[in-house]
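Before I ask anything, here is the structure I am working with.
The other protein chains are all here in position, but one chain of the complex has been omitted.
Lettered A and B in written order, each chain numbered from 1.
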Amino acid sequence: MPKTDGKSNTSTKEEKTASSGKALPPRNFRFSSGDLILIIGIVLFCAFLIAGIFIYGKVQEKKTPYVRILSDGQVLLYSPLRDFQDETEYFIETNNGKVVVLISSERAVIVSSDCPDQICVKQGELTHVGQGAICLPNKVVVEIVPGPESDEEQEIDGVAR
Amino acid sequence: MEYIRDPLRRKQCVSRMTGLFIFLVFLSFLILNLSACKKKTNKKTLQLFAMDTYVTITVEGKDAQEALDEAARLITNLENQLSSRKENTPISRLNASSENAPVTLPANAYDLLERAWRFKEETEGVFDPRVAPLMDAWGFSSGDPHVPSKEEIDSALSRVEEGGICFMASCQAYVLPGTKIDLGGAAKGYIGDEVMKALRKYSLSRIILDLGGNITVWAENDDLKVGIVDPGLPSGLCAVLQLSECDTPHSVITSGAYERFFEEDGIRYGHIMDTRTGYPVITDLMSATVIGKDGALGDMMSTTLFAMGREKAMSWASQKGIDCVLCDDNGTLWISSSLKGKIDAENGWKIKYFD
Partner (left out) sequence: MRRRWTAYEVTKLSVLLALALMLSILEAWLVPKGILPLPGLKLGLANIALLIALYSVGKKEALLLSLLRSLVVLLLGGNFVGFVFSVLGGIFAVCAMIFLSEQKKISIYGVSIGGAASHSIGQILAAVMLSRTLYVMMYLPYLVLLSCLAGAMIAFLTIPVVKALDHIGTKMIQ
């Protein structure tokens, strides 16, 4: 097998092609110990994230659930779930398509959407604070969030309604 | 095959920096996760359903748990005393009383009744505890809101106008025939005051009461922030109040027609009634908020200011020295000048101060 010699083959009169040729990465084609360390690192990182998200979820669950629908970053709806004693369907029309969300006093679901991958519909029911579903192509986000009293950014102690 | 070492330091540096960048990304995620933890104080929250709405009480301090238990008891107690909807409560018995059969009311109910009656006189009927027949006609009490017929409105109106309470000694009273009293416009505020009074006896550092949106707060040492909901977009706030000297309790109470209303034929009907026309009030305000030390007064006052409309509300508030925030239907907050420096507008609302 010819050895790569690291020297540029086209170094004629071109100005400043790579000064001393290109170095190619080392040819490790077998699974090595370094790989394993990398993978373990990634897995640990993910485990950490999952744990963090889980803890965050537990904390959030205690707050009163509000359903929030965002379209392209704009808030379309933000109300306590319990206000929806009757099931209500929301039709959201965006530049990219239509999304239908069904909200009841217990859950919010994306029932239909005309996006190609339908991932949002498959997300299922949202019941707890912290859960959400997104339709990326339509840029619609449906989330269960804590109410405005829990506005940690401003640390508001109470909200008069 | 040989591994060719790259002698150029520049290329090595680029690789290293790329690596560092990636490392930092991972690190930032870790930090994000960790910063979710907050400090702990002995803070406890109670949530219950009372007075046809949601009540949330948060207290901080040594006696947090006992305070909350007491609060729960007190609220249920007071609700039973002041409610006109439930059966066999003092007020419903009052509504069934007559000259020959007066009722004896518990001190709380009698007290609030008197205050509500006096307030009605003060506002020349804008606030009127006799309004129950109208609420019934419009279906707000039964949970089936609808536009009633003209006859229904007229008959309810006459009941309201001819209604009256006779106050007797030793907490006795009776009503004139046809009268139906509803203390809803003042009860929450009153209960807020009473609960706050009771809780202050406990060893606490902070008390935050949220009775269906009526806020009453107290803090031993801190300043508190209370937001006012944006009536046009109730998911956000229109203003944030900075309350200082919170070692005296403050109440912040808002009235508006953006929470309890119904729509028929495209017209929105709120639940605050105009006792002169028999219809829900028509006003250029979207909400009125009163800030003060007396919750019952604040409750009645906010409803009144809302019903009066901007001009009248402003002159009334100036006259009586009431601190209030009026949200008009044009994106402007009309705020008492005494609140200058203590309030910030949010969400695009503009502020105009008045004296």
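We adopt the following convention: contacts are C-beta pairs under 8 Å (C-beta built on N, C-alpha and C of every residue); 3 or more make two chains touch, one makes a residue touch a chain.
This is a predicted model, so every value here is computed, not measured.
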Visible chains in contact with the missing one: A, B
Absent-chain interface as seen on subunit A, which is shown: 1-2, 4-5, 8-10, 14-18, 21-22, 24-35, 37-39, 42-43, 45-47, 49-50, 53, 70, 73, 116-119, 122-124, 130, 132, 134, 136-137, 139, 141, 143
Residues of subunit B in contact with the chain not shown: 1, 3, 6, 11-12, 14-16, 18-19, 21-22, 25, 29
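We adopt the following convention: only the chains that are shown with their structure count from here on.
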Subunit A and subunit B: spacing of chain centres that average the CA atoms, whole Å: 36
Complex contact set, residues of subunit B against subunit A: 1-8, 11, 26, 29-30, 33-34, 36, 45, 47, 54, 56, 208-210, 212-215, 217, 224-229, 233-237, 240, 252-254, 259, 289
Contacting residues of subunit A [partner subunit B, same complex]: 1, 3-4, 6, 19-20, 23-24, 26-27, 45, 48-49, 52, 55-56, 59, 62, 64, 66, 68, 75, 77-80, 82, 148-149, 151, 154-161
